[in-house]
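The other protein chains are all here in position, but one chain of the complex has been omitted.
Per-chain residue numbering starts at 1, and chain names A and B are given in the order in which the chains are listed.
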Amino acid sequence: MSWMHRHLLDVDALSRPEMELLLDQAVHMEDLLDRPIKKVPALRGKLVVNLFFEPSTRTRVSFELAEKFLGADVVNWAASGSSTSKGETLRDTAWTLEAMGADAVVVRHGMPGVPWYLREKLRKASVFNAGDGAHAHPTQALLDVYTVWKHCNRSLDGLRVAIVGDVLHSRVVRSDVQAFRLLGAEVVLAGPRTLMPLETDALGAVYEPDPVKAVEGADAVYLLRIQKERALEGLYPTDDEYHRRWGADEELMARAKKGAFVMHPGPINRGVEIASAVADGPNSLILDQVRSGVAVRMALLYLCMGGMEA
Amino acid sequence: MSTERMERCCGGEVPLLLKGGRIFDGERFLDGVTDVLLEDGRVRALGKDLPSPEGAKELQLAGLLVCPGFIDLHGHFRDPGQTWCEDLVSGSLAAAAGGYAVAVAMPNTLPPLDNDALVRDVIERGRRAGGARILPAGCVSKERKGEEMAELAAMADAGAVFFTDDGAPVLRARLLRNALLYTKDLGVRVLEHPEEKDLTKSAQVTEGRCSALSGMRGFPISAEVLGVLRALVLARETNCAVHLTHVSTAAALEAIRAAKADGVEVTCDVTPHHLVLSEEDVLRSNLHAAFKVNPPLRSTADRDALWRGIADGTVDAIATDHAPWHEDEKDLPFQEANFGIASYECAVGAVLDYRRNAEPEVPLERLLALWTSRPGALLPRSAAFPGRLAEGLPAHVTVVDPESAFRVDPALWRSKARITPYKGRHFTGRPVLTVVAGKIVFSALEGGAVRV
Partner (left out) sequence: MTWQEKARVQTAQEMDRSLRRMAHEIVERNKGLDGVVLVGIQRRGVPLAERIAKLLEKFEGMLPPQGKLDITLYRDDLSLRYPQPLLRGTDVPFDLSGRKVVLVDDVLYTGRTVRAALDALMDLGRPASVQLAVLVDRGHRELPIHADYVGKNLPTSHAEVVEVRVAEIDGADEIWICEKVEEQA
C-alpha cells in the first residue's frame, strides 16, 4: 500500500494500515538518529515554515530537527495568537506563506480548527497540525503509540492504557485515545471530574472515577500535565491533593501490571502528576518519547511531501 | 419574467389573478379553491375559475402552493450601524427572495433601536427598500444595556411589533417582569432570547459531543432551560404573554409544553438551522465558522425534539434569526468568528427539504402554519400581517413550489452575506413568488413556469 496523504491534521484521517505503515517507516528514520551524519537530502530544496502561535519549545524543536535532518530549509515564525491584536489576520498570513513558496506549514494555534482553515487557504503547501486548541495533537499521539508499539513487538492489540490528568483541556488525550484505539488498545480515563468533559464516551474511552481501579492491570500509564491555571480556576484545590490522589507515585504504579510503561508528553511537573522516582524509573518511556518524536515526524514529513502527482 | 418587469406591470395598481394553485389559507388547504384575485392591495376573491378583471395580470400556478405571505419573526438587518454586513435594502430583497412578505428586524443595531424615532426610520426606509416589509422590534432596555426600561409605549405607537434585547436576554429579572406588565396593554409582546449568561462565558459550541470532541467550551443545556424557566415563571406570575425565540433544546421545549398545558401565555419559535443541522455538522465541517451560532447547533436528539414540537403544536413559528456578517467577521478560525448564520434565501427550502427526506410524519399544513397564521397571531393587529388568506385581508402572498430543486450559492444572493453553512447544498422545495400588498417583490417564475 502507499501513503496518499499530503497533510496530517487529525489522527481520524488515518486508517489502521496507514498508521502501521507510518510507524514502520519511523523505525527506519529512527535508525538515522544513531548515525554521526543524521542529515539526508530527501527534502532538499523544500521550505518548511513552523508557524507557532502558541509558544512551545519542545514540539517546535522536535519538528525543526526532523525537518533539518531531512535536509529541508526551515523558517520559524512565531506569531501572535489572535488576529484581533496588532498584526496580520490568519488569512493574510496564509497568503504570505504561499507567496514565500512554503512547501509545508507546521502550525500550532490556541484555537481549534486553525489547521483546517489554513489547509483551505493554501493551495500547494502541506499542512501539519502541531496542536490546535484543546482539539487535537496528532503527531504527539503518533509518537506516543510508536513508542509503546516498539516495546510491544509492534502490536497494541488488547493493550490497556490508562490516561490520567486534565482531560478536559487536553488536546493530547483526544488524539491519543483515537490513536491507541485504532491500533486495538483500550483506554481508560482518570482524573478529577472537574477536569473531565461531561461526555467522556464521545471521546471513545471510559471514565473511571477511582484512579486506583483505572490503573489496575494497565500495560501503560500516561500522565497528562496539570497546568497551574486550573487550580486558580477552582477546578481542584491544591497540587498536593492532586498528587496524593491522582499523582503517579510508586504506590499507584504498583497497582498497574508489572513492568507497565510510564509516559508523559512533557514537560513534567515533578511532584504533581508524577513523582520523580517514577519519571526517572526503569519503566519510564518519557525520554524515549522525545526521541520517537523526531523519528515519527521525519517519517510523516517524508511521506507527505512528495512531488506533484505524475 | 424578471422581478423588475413584473413590478412595472404589477406594481400593486394592476389586479393580480393567481390561477390553478393549491390554496393554503393560513391553517388548512382549501378544497375546491384554486384561484386568488388580488386588487387594490386586498384579497378581492378566492374561488374556482375566477373571471379575470380588465387589465389584470394572470399567473398560472398549477402544482404550486399559494399561501399567505410568509412572516419572519426574527432577522438581523445590521442597519443602522453595520451596513457593510447588510442593510435594510439588501435584507429586504433577501427576505423577499426567501419567500418572506414581512420580516421583523431585531434592534441590536448601532445605535440600538431603543426610541420611536429610530423605529419610524427603519419602517420608512424598509418600506422604500422594495422587498419584504420590515417591521422593527424595539429594545426592552435603554441602549440595550439591560438596566432601564426604554420608552416602550412611544415605540409601540411608532410601529414596533416586539420588544426584545436580542442577541442577549433581558439582563435583570426585575426589568423583564416590569416589561411584561408594562407592555400587557400595548398589544406588543416581549420576545425573549433565553440564555443564562453566567453559564455561557467563552462558550463556542453546544455542550455534549461537540464540546467533548472539539475541546471548546460548551453552552450547557441548562443555560437555555434556565432562561426559559425565568421567563415562564414571570409570565405566569404577572399573567402576561411572553415569546421565547430560537428555542433549541428538547429540555427547554418540554418546559414550554408543560407551561402551555398549564395555561401560561407563552409562545415560541425555532430556527431553520436548528431544524436541519446539528452538532455533527459542526464536527464534520472540521469546525468551520459558518456553523457557529448562538444558540449553538445541538444534538440530533434535540433536533428531533424540535420536530416533535412542530408536530404536536408546541412550536408556534419558524423564525430565521438571519444573521449576516462580512467575511472579515466570519472567515476566521471558529473561536474568533462572530456567532450567526445567514440564510434568508434558502431557509424555507432547507426546512421543506428536510421534512421531505426525514420527517414525512409532519403534515405540510402544520408546517406552513408556522410561517403564516401562527406568527401572524403574534404580531400586533395594527401591523396588518395576519398571515391568512381570506376575502378582504391584505394582499400578501407567498407561492411555494414543493418540487423545485435548487443549489445554494451565496454568490448569487441579494443579501450581502456570502458565508453560510448551506453553501453548495441541494434542496427540493422553495418559494417562487412573493407578493406584498398586491405588488410582486420576488419572482422565480418565467411566464408561469418556474425559472431554474
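The definition used in the following text is that a contact is a pair of C-beta atoms (placed from the backbone, for glycine too) under 8 Å apart; a residue touches a chain by one contact, two chains touch by 3 or more.
Predicted model only: the values in this text are computed from it and were never measured.
Although it is not drawn here, the omitted chain touches the following shown chains in the complete assembly: A.
From the options A:Met29, A:Ala66 or A:Ala275, the residue with contact to the chain not on display is A:Met29. Counting over the whole complex, subunit A has residues 2-4, 21, 25, 27-29, 31, 35, 37, 39-43, 45-46, 70, 302-310 touching the chain that is not drawn.
As a convention for this text, only the chains that are shown with their structure count from here on.
Averaged Cα coordinates give subunit A a centre that lies 45 Å from the centre of subunit B. Against subunit A, the residues of subunit B that register as touching in their complex are 207-209, 211-216, 286-289, 328, 331-336. Chain contact summary for the complex, subunit A toward subunit B: residues 9, 82-84, 89-91, 109, 111-114, 116-117, 133-136, 169-171, 174, 197-200, 202-203.
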